[in-house]
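Here's a structure for you.
Only one protein chain is missing from this complex, and each of the others stays in its spot.
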Amino acid sequence: MAVVRDDVMPVRSSDDIVRVRQEVRARAIEIGLSLVDQTKIVTAASELARNTLDYGGGGTTRLEVVQDGGRRGIRLTFEDKGPGIADVELALKDGYTSGKGLGLGLSGARRLSNEFFIESKPGEGTRVTIVRWK
Amino acid sequence: MDRIPILKMGDALLITIQVDMHDRLALALEEDLTAKIAATKAKGVLIDISSLEIVDSFIGRMLDNIAAVSRMLDADTVVVGMRPAVAITLVELGLSLTGVKTALNVERGMLMIQNRLRGLGDFSGRRS
Partner (left out) sequence: MAVAADWAGVISRHHDEIIKGWLQQLRDDGTLQTGRIKDAELEGECRRMLALVGPELAHGAAHSPLGGELRDMLVALSRSRALQGFTPSETSNFVLGLKLPLFGAIGVDYPDQADVIAGATIEATRKLDRLALLTIESFQKSREEVIIRQQREIAELSTPVVKLWDGILALPLIGTLDSERTQVVMENMLQSIVEHSAEIAIIDITGVPTVDTLVAQHLLKTVAAARLMGADCIVSGIRPQIAQTMVHLGVELNVISKASLADALALALQRIGKRVVDTAGATAAPVEFLR
């Protein structure tokens, strides 16, 4: 899988979440995702960026345009150095939340993506990667 | 900080969300609207989201909250104009906003509120 383009954005405030959404939208249009798929990946990005901010205490979003053979896609990586998640399985369940949200962030973002990876260590931080293919 | 304007139209309040809201703006809207319903004794709240390109769980929760709060204050909330792509995504995300009433456009939404005020029963055919 080749990386065609690579940007890193900070996630420190709720304004940054808006910027991440706009940037993801721009990339999604660029690689020709359908309107529904654009909306899905932007929404997933919004959920995960908010998690980074609210639970991870801020971090970064990496936006990559990737190419695998003939198909293009968007890969997003959300990284924080927050408290981490003790039980990833549990965190992925619908409706589970440790905070004030609806508990749909992680599980919802997973449903909105084609690929979903999560790594988390308590005390060290969390990294979530999603991919949406054209 | 920016605020989203709330218009009064007869017995109803009309909010048109036209910007990509950041979370604080959404929270501010929730507060402003609650205050305004109480102050104006409005019987209906119309939220036009036809300009919104996404509704994530945060905005979804805001809509749910507004509906619940206004119900307690004896006003009905109708969310109008949700785009197809937004609706599909919201369902996929796992949010069905069952507590929120919906209509295709402002005109239909207004009609629903008026019908209720005229005592034509609850919103015809619309599950609540």
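So that you can tell them apart, the chains are marked A and B in the order they are listed, and the count of residues begins at 1 in each.
Definition applied: a contact is a pair of C-beta atoms (placed from the backbone, for glycine too) under 8 Å apart; a residue touches a chain by one contact, two chains touch by 3 or more.
Not measured: the values here are computed from a predicted model.
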If the hidden chain were put back, which of B:Ile4, B:Ile88 or B:Leu117 would touch it? B:Ile88
Footprint of the hidden chain on chain B, which residues? 79-84, 86-88, 90-92, 96-97, 102-105, 108-109, 124-127
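We adopt the following convention: only the chains that are shown with their structure count from here on.
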Centre-to-centre distance between chain B and chain A (centres being mean Cα positions), rounded to whole Å: 28
Per the touch rule, the chain B residues reaching chain A in their complex are 20-24, 53-58, 60-61, 84-86, 88-90, 92-95
Would you mind writing out the residues of chain A in touch with chain B in their complex? 14-15, 17-18, 21-22, 25, 35-36, 38-40, 42-43, 46-47, 50, 94, 101-102, 104-105, 107-108, 111-112
